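Removed from the display is one protein chain of the complex; every other protein chain stays in position.
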Amino acid sequence: MFGFSRAQAIAFAIMLAAIAAAPSVLYPVFLMKVLCFALFACAFNLLIGFAGLLSLGHAAYFGMGSYVAAYAAKTWGVSAEIAILLGGLVGAAIGLVFGWLAIRRQGIYFAMITLALSQMIYFFCLEAAFTGGEDGIQQVPRAALFGLIGMKSDMALYWLIAGVFVLGFLLIHRIVHSPFGQVLTAIRENEPRAISLGYRVDDYKLLAFVLSTFLSGIAGGAKSQVFGIATLTDVHWSMGGEVVLMTLLGGIGTIFGPLVGALVFGSLETYLAQFGDWVTVTQGGIFILCVIAFRRGIVGEIGNRLRLVL
Amino acid sequence: MQLSRRTLLGSAAAAAALPIGRARAQAGNTIKIGVLNDQSGPYRDTGGLFSFAAAKLAVSEFAAQGFNVDVITADHQNKPDIGAGLARQWYDRDGVDVILDVPTSSVALAIAGVAKEKDKTYLNIGAATADLTGKQCAPSIIHWSYDTYMLAKSTGGATVRSGGDSWYFVTADYAFGHQLQDATTRFVTAAGGKVLGSSAYPFPGTSDFSSFLLQAQASGAKVLGLCNAGADTVNSIKQAKEFGITMRLAAMLMFITDVHALGLDVAGGLTLTESFYWDMNDRTRAFAKRLLPHMPQPKMPNMIHAGCYAATLHYLKAVTQIGVAAAKASGTAAVSQMKKMPTEDDAFGSGSIREDGMALFPSYLFQVKTPAESKGPWDYYKTLSSYPPEEAWRPLAEGGCAFVKS
Partner (left out) sequence: MIMIFGKPLMLLYGQLTLGLINGSFYALLSLGLAVIFGLLNIINFAHGALFMLGAFVTWGLLQYLGIGYWAALVIAPLVLGVFGVVLERFLIRRLYGLDHLYGLLLTFGCALVIEGLMRNNFGSSGVPYAIPSALQGPLNLGFMVLPRYRAWVVLAAAAMCLVTWLLIERTRLGATLRAATENAPLVQAFGVNVPRLITLTYGAGCALAAFAGVLAAPMNSVNPNMGSNLIIVVFATVVIGGMGSILGSIITGFGLGIIEGITKVYYPEGSATVVFVVMVIVLLLRPAGLFGKAA
C-alpha cells in the first residue's frame, strides 16, 4: 500500500509511534510547530526532490495560507478544518498563477522568478488592510474541528495537526509513487528525453507546483491555528530560505528527511534562543557544515550507510 | 578541522536534546522572570542583554525575603511565532511567572494573547504599540516606559508650541510607523500646526533616505518628523545632516543609545522624548552608576533598561504582599496588587499604575546637546519641557480597554 518498501514501512511505523509518544516528552506547541514546518518542507521537497525544481519563493504560499486561515477563523468564525483547507486552496490558487509564469524558465532563473513573485506577495501582505500590516492578525481563536470538537487544549490541537501532517505526508508519498510521480522523476533526470517521449512536460511541472503550493498553504494555515497569529514572518523571503535549509538538513529527495530537518531546525530556533545572541552564528555554521560534509542530509546519510531508500 | 567539526556536532546534538532534560516546573517557592527580547537583530542594543542585566540588578537589590527569584532570558529573533512559542513553553512548562520587555509590536501583541489566555503576568517595556492598554489590553498586562501616544503628544505638541507649526513626516511603512504618524498628526493639528505631507518608505530594507529628505525639504515644512526607529532613524539623521537639511528634526522614537551611536556632532540639536534620563537627579545617577558595571557593554541605560529595572522591582514588591503562591497562580492577582501600590524606585521616582495597565510617569522632551554644550561622556540631553504623569499618557476613556469599567 502507498508504495512503501519494507524499510520505509518500518520507518513509517516508527514515525507514527514517535508522533504519538512525543508529546509526553516534548512540549506539544513546539511539536505542532515542527509538524507544520515538516509538512511545509515535505511539500517543498516534492518540488525539489522529485521534480528538480528549486523554488526560493515558497514563503508566499505558506504565508498566504497562514493569513487566509487566520482571517477566516477570526472574522468568519469558520471551523478548524475549513480554515486550514482555505489556506491550502489559496496557496494552490496563487501557485497556479505563479507556477504558470515560472515553469517557462529553467534552473536559476526559475528560482529567481519564484523569489521575485513571492516578494510581491510580501508587499501585498504588508499593504493590504486585512493582514494588519506589521502587527499581523493577532489573537485568532482556535476554531473547533467540524464546529464540534473543541481545540482549546494543546493536546486536542496536537492530534489534529498530527493528523493533517500524516495525511499530507501520505498524499505526497502517493504522488511520488504514482505514474505521475514517475514522469516527474523522468523530467528531473532528463527533460529533453521526457519531451521526446511525448510527455507534456510543462503540464506535469505545473501540476507538481500546484500540489506543492497547496500543501504549503495547508501547512501555513495549520501554523496559524497553533499560534493564533499570522504575521509577515511567514511571507518573508527568509522563510522561503528556511524551508530550503530544513529540506537540505533532512535530505533532499528522501521521504522522511523533511520531517527530521524540520525537527532539527525547530529545535535550533527554539533552544538556541536561550543562548542569547548566538542563534544566527550557529545556524550559519550548521548550514556550512551541512553543505560541506553532509550534502545528503541526515536521513540521506543514514539511508546511504544502510543502503536503503528512506 | 576534524576537531571543530566534532565539537560543533556535539553542541548541536546537545541543543537538540535539551528539551528532554529540562525540569517540568520549578519548586513552588521560586518566582521566575523571563526576559524575552531581540538579541541578534536590529533592537539588540536598545533592549537585548542590557534589559536582562537591568532586571537582574533589580532582583539582586530587592533581595527577596522568604522566596527565590530566578531570571532567565531568550532571543525572540523578532519573529512572532518564535516569541509566542517560547512564551507558551515558559508559562506552561518552565514555570516562568512573568515575561518582561518584548520589543517589536507584532511579537508583543502575540505574547499579550498568550498571557491573556493563560492568566500570566506580562510586563511590556520594549514595544511601543498603544494597543496593549487599548484594544488588546488584559488584566494581567502592564505597559511601562513609553508608547506611541506618549511620544506623539510630547514631541508633537511641544514642538508646535515652540514655533515648529508645519510638519513633514518620513515614516517607516509598517504598523508602528503609521500609528506614530497618526498620533503625532493629531497633536500637531490640535496645537494649531499643520502637516504638509509625508513619505512612507519600505521597512525593513531601506538605508538611503536622501530621496525622502529632499521631498521633505521641498515641501517647505519647518519640522521633519521621523516616524521610525533604530538604524533607520540614525541613518535619516545622518543623511539629513549630509544634505544640509535645515528643518528642525524631531525623532519620534529615539533612545540615548542611538544618540551615542550617532555622535553629538551629528545628533546635536534634535529633539526626542524619553521618560528616563540617567542624569536627571541624584537617584537616577545613582541607579545608572550601579547598573553600568553589569551592562554587557559600557552603555548608559535608556528608558527601556530603566523600565525593566523598575517594573521588576515593583513586581517583586507586589509578590511579597500577596505571597508567592498567589502570584504564581494568577497573573491578574499579581498585576492587581501592582496597580494598588504606588511605584517607588531610583529610576522613575514615585508613580502609579492605572487600571488599564499603563504605568504613569512624567514624559520629557529633550534636546540633544551640541558637542560644545556637552561636559563629558554621556552628557547628552537638556530638558525642553515635560508633561506631568496625568497628562503624558492617553486618557483611560480613549483607550477602549474592554475590562475597565468606566
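By written order: A and B. Residues from 1 in each chain.
Simple rule for what comes next: a residue touches a chain if its C-beta (ideal position, glycine included) is under 8 Å from a C-beta of that chain, and two chains touch if they have at least 3 such contacts.
It should be emphasised that the depicted structure is a prediction, and the values quoted were computed from it without experimental measurement.
J.: Please identify which of the visible chains the hidden chain touches across the whole complex.
T.: When the full complex is considered, the omitted chain touches A, B.
J.: I'm checking contacts with the chain that's been left out. Which of B:Pro204, B:Gly269 or B:Gly349 qualifies?
T.: B:Pro204
J.: Considering the whole complex, which of A:Ser153, A:Asn190 or A:Thr280 touches the chain not shown?
T.: A:Thr280
J.: Check the options B:Asn37, B:Thr257, B:Thr284 or B:Gln337 and report the residue that touches the missing chain.
T.: B:Thr257
J.: Considering the whole complex, which of B:Val71, B:Val266, B:Met280 or B:Ala310 touches the chain not shown?
T.: B:Val266
J.: Which one, A:Ala11, A:Leu117 or A:Ala219, makes contact with the chain that was left out?
T.: Looking across A:Ala11, A:Leu117 or A:Ala219, the contact with the absent chain belongs to A:Leu117.
J.: Need a quick check: the contact residues on chain A for the chain that isn't drawn.
T.: 54, 101, 104-109, 111-113, 115-117, 119-120, 122-123, 127, 237, 241, 244-245, 248, 277-281, 283-288, 290-292, 295
J.: Take the complete complex as the reference. Which residues in chain B touch the chain that isn't displayed?
T.: 40-46, 173, 199-202, 204-208, 210-212, 214-215, 218, 230-231, 234-235, 238-239, 242-244, 257-258, 260-263, 266, 297
Rule of thumb we're sticking to: only the chains that are shown with their structure count from here on.
J.: Could you grab the centroid distance between chain A and chain B? Build each centroid from C-alpha atoms only and quote it in angstrom.
T.: Chain centroid spacing, chain A to chain B, equals 35 Å.
J.: Please give the residue numbers of chain A that touch chain B in the complex, ascending.
T.: 25-27, 29-30, 33, 126-127, 132-136, 138-139, 154, 223, 227-229, 231-234, 263-264, 267-274, 276-280, 282, 285-286, 289, 293
J.: If you look only at chain B, which of its residues touch chain A in the complex?
T.: Within the complex, chain B contacts chain A at residues 5, 8-9, 11-12, 15-16, 18-20, 39-40, 44, 48-49, 72-82, 84-86, 88-89, 92-93, 105-106, 109-110, 112-113, 116, 129, 131, 136, 173-176, 178, 203.
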